[in-house]
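Shown here: the complex without one of its protein chains, the others still in place.
And now, subunit A:
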Amino acid sequence: MTDHPETASQTAGPYVHIGCTPNFAGIHGVYPEDLGARMITGDATGERITLIGQIFDGTGTPLRDAMIEAWQADANGLYAGQEGADPHFSGFGRCPCDAEDGSFRFETIKPGTVAWPSGGTQAPHVNLWIVARGINLGLHTRAYFADAPQNDSDPVLGRIEHSVRAKTLLAQAEGSGVYRFDIHLQGPDETIFFDV
């Protein structure tokens, strides 16, 4: 089969909300609800958690025009579409960052461990994808949970060359089921992004 080159990415730009979350952008009546507005769609199994954070640029200023997407397994470690996955959990969330303080928020459940291709498991994590004006190619990363014992044997965390940076992939518990995952695009705390 002939290879075809992947279509080039271009920045999502400052008006990504018009296309991806039009109701948030004040464009009403086109779609009944913004895509990814709810991850829990019914009586989902598992521990309810809230994943919050901000995305900071190289000057330490939070991005107020970014959009972040979450994709994660259910409490049993199964992704929507896999056999036996929780029918009350979509696994997909999309959040436009707040126009004032740049914060994002996902009301979700704590994911289970998921399979690693050559056997074994990966520690619970939420896959994240970040786009914004000034970001030319969407950024993939993961939020792991700082208090999860499975992190020690996670094959992705184990691959990090500079172990001092591993903490950039750990969401910190703030109590009452809230986990904070701040993302730094640049600087000494630059988040590890994935080429995956």
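As a working rule, a residue touches a chain if its C-beta (ideal position, glycine included) is under 8 Å from a C-beta of that chain, and two chains touch if they have at least 3 such contacts; residues count from 1.
The rule we apply is simple: contacts and distances are computed from a predicted model.
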Protein name, per the UniProt record, of whichever chain is missing from view ("Cytochrome bo(3) ubiquinol oxidase subunit 4", "ABC-type polar-amino-acid transporter", "Protocatechuate 3,4-dioxygenase subunit beta" or "Probable succinyl-CoA:3-ketoacid coenzyme A transferase subunit B"): "Protocatechuate 3,4-dioxygenase subunit beta"
Option from A:Pro5, A:Gly84 or A:Pro149 whose C-beta touches the chain left out: A:Pro5
Per the touch definition above, residue among A:Ile49, A:Leu63, A:Ile109 or A:Ala171 touching the missing chain: A:Leu63
Residue ranges of subunit A at the interface with the undisplayed chain: 1-20, 22, 25-27, 29-32, 35-36, 57-59, 63, 65, 69, 71, 73, 79-82, 90-92, 114-117, 122, 125, 127, 129, 131-140, 142, 155-156, 159-160, 165, 185-186, 190-196
